[in-house]
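Complex shown without one protein chain; remaining protein chains in place.
Note that the chains are named A, B and C in the order they appear, and that numbering of residues resets to 1 at the start of each chain.
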Amino acid sequence: MKEFTWPVRVYYEDTDAGGVVFYANYLKFFERARTEMLRSVGFEQDRLIIEQNLIFVVRSVKVEYLKPARFNDLLDVNAKVIEHKKTNFTFEQAITRHQDVLCTAEIRIACLDAQSMKPKLIPSAILEHLN
Amino acid sequence: MKEFTWPVRVYYEDTDAGGVVFYANYLKFFERARTEMLRSVGFEQDRLIIEQNLIFVVRSVKVEYLKPARFNDLLDVNAKVIEHKKTNFTFEQAITRHQDVLCTAEIRIACLDAQSMKPKLIPSAILEHLN
Amino acid sequence: MKEFTWPVRVYYEDTDAGGVVFYANYLKFFERARTEMLRSVGFEQDRLIIEQNLIFVVRSVKVEYLKPARFNDLLDVNAKVIEHKKTNFTFEQAITRHQDVLCTAEIRIACLDAQSMKPKLIPSAILEHLN
Partner (left out) sequence: MKEFTWPVRVYYEDTDAGGVVFYANYLKFFERARTEMLRSVGFEQDRLIIEQNLIFVVRSVKVEYLKPARFNDLLDVNAKVIEHKKTNFTFEQAITRHQDVLCTAEIRIACLDAQSMKPKLIPSAILEHLN
């Protein structure tokens, strides 16, 4: 499986009064990496909606918070597809800081018709590029 | 002018690693109060879009940050219309904690046609209720 | 097990360009309900840090996104403790709109010493009130 890594800097906006990244905000970082992975193989999500009437939505997430990320940290956010079916696929993702794993996730994404919001076949071109 | 007050509790999501509410998040609190002020006089913004093809957008904000709000604070967010023209109006807003003013703002809102996004007359029924 | 419910209104801040609540923001709603559940039985988290040197952190989340919540929706966010050990406990949570389940979650929380950030016994008073 292809693995993709995207750097993310932690700003004040991401942290909370506990001095660490707020637990919901790791999901933003994971999504940025998935978006950039798609872009890196030529797929822009705004054009997928317009040109292919296709939108991706998150169906489920499992996240393990191992160690906190802090203000000003430079993180690496990884993404790889570990499973795919006709209309959905599952990403395994991790956030690391200097090889230290802070947070891992398994995130299932469905491909939907952007009008009807019903399940839609994932275009084979996308699967080829992500696998 | 009618004055409206809406209570807002500060959660971890609102704070940053400085231990205080993150400066952008006061704008969320201000908007909640404006939305609830409209609701309190009978206007639901999702129905305004569908039934009257009308959407409100923010044109400008001026915010003064006087004292920080902290995790778990219970705040009062005030809103009143201090000026209105044909297609826009200006709110004066403040956030207080036990009568202590933490943050003040002047926020100008434009009324737009939800399709064309061009300026649209503010319905007189809305102005009557807010003034 | 005691069940707690907290109302949450969806504002623009919670939604995304897909027209629905952004997937990370459900975690904010879940946390608000847990915070209010603790408050409802007499525990304020800012005082727990100062008086008992105790902080709660999220260790893991599992979320299933079943149906989207939309702008202006009034949601109910439920929380109940389904399991507890010496230094952590697990919440089962759900978000509903008029009895329609939109999103479910299982969220494991650890009790830490606020200084050392090492695991700490959950005070029995808290467990009694939540169970």
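By our rule, a residue touches a chain if its C-beta (ideal position, glycine included) is under 8 Å from a C-beta of that chain, and two chains touch if they have at least 3 such contacts.
Keep in mind the model is a prediction, meaning the values are calculated, not measured.
Residues touching the missing chain, restricted to subunit A, are 9, 11-13, 28, 31-32, 35, 44-46, 70-72 (touch as defined at the top).
Residues of subunit C in contact with the chain left out of this view: 12-13, 15-20, 22, 24, 70-71. Residues of subunit B in contact with the chain left out of this view: 18, 23-25, 27-28, 31, 55, 57-65, 68.
As a working rule, only the chains that are shown with their structure count from here on.
Distances from each chain's CA mean to the overall CA mean are smallest for chain C. Counting C-beta pairs in contact, the chain pair with the highest total is A-C.
Per-chain CA centroids place subunit A at a distance of 33 Å from subunit B. Annotation: 27 Å between the Cα-based centres of subunit B and subunit C. The centroid of the Cα atoms in subunit A and the matching centroid in subunit C are 23 Å apart. Multi-chain contact residues, meaning those touching two or more other chains, occur in subunit C at positions 28, 31.
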